[in-house]
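Here the complex is missing a single protein chain, while all its other protein chains stay put.
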């Protein structure tokens, strides 16, 4: 299961597993997003290519408006997956604080 | 079915039928909303008390931040239902242009 | 028009089928489309409340009758507890957003969308009927 929450500074918090079975729910949520937002992936254990596709589509939509998502606390396997996807060129990506 | 879209001016467009079976999806979408937003109900045919509850919860959350939803193009039965619910005191509500 | 009766599983997922059942009756009985939303609203409200609070375990029976000058819609719960919506207090719709609590709006609005309400509890069968004037 993917948990989708909004934190105290309006950051979007994705935790759990972002697999194909959760992509539609995430898509519904992200469609409402306007403005530049931080997405906190600290507790995200897993993301599949469908999950990447949902993030990418949102980023493209926001960049057309001069806005963007910034991914923070990116770590572990999720960090590897985003790296292999070349998302360093698509998002500002920050690892957890040292 | 409830259709949830975002229009060219970031207005939220709800069309179709907002019944109990659609409330969870609308809740997921509205949870992502930050900032004051216009909600266009021109093509909303039906809303049930669960739908009203989802709108009310969002309004309360936004008002705590000094923001709000404004409901526009409110007409027909949906207008009556919002009126009976006393939503005139909770939302800025606009009928369609004359 | 003979009355139409159908029973539905006690779950929110039954609603589309319930609405279809109503719409088909409207078509066959040539009832004006302007009555659809009020009837859907009342039936959704009664149906979901039976699921949430009714206490019965059987399917919920929906009956549609065209009576002289009006439409009657009854929902019957078998083995549930008695509950007469006519005695439910109105909601505090005069409050501003901060004072509002969620819930409690359904019956309040239902009462204003229909033209009459009946209630009967006989032999463990709890039946609420709403009426809508036609013509």
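For reference, chains read A, B and C in written order, and residue numbers begin at 1 within each chain.
Here is the rule we go by: a residue touches a chain if its C-beta (ideal position, glycine included) is under 8 Å from a C-beta of that chain, and two chains touch if they have at least 3 such contacts.
This structure is a prediction, so every number in the text was calculated from the model and none was measured.
Shown chains touched by the hidden chain across the complete assembly: A.
Take chain A: the residues that touch the chain left off the picture are 19-21, 45-46, 48-50, 52-53, 56-57, 59-60, 63, 76-77, 80-81, 84-86, 89-90.
In this section, only the chains that are shown with their structure count from here on.
Taken pairwise by the contact criterion, the protein chains link up end to end in a single open path, with no chain closing the loop.
Central chain assignment: B. Criterion: smallest distance from chain C-alpha mean to the mean of all protein C-alpha atoms. Ranked by how far their CA centres sit from the centre of chain A, the chains are topped by C. Note: centroid distance chain A to chain B, computed from Cα atoms, is 27 Å. Chain B and chain C have Cα centroids lying 24 Å from one another. In chain C, no position touches at least two other chains. Contact of a single residue of chain A with at least two other chains is seen at no position.
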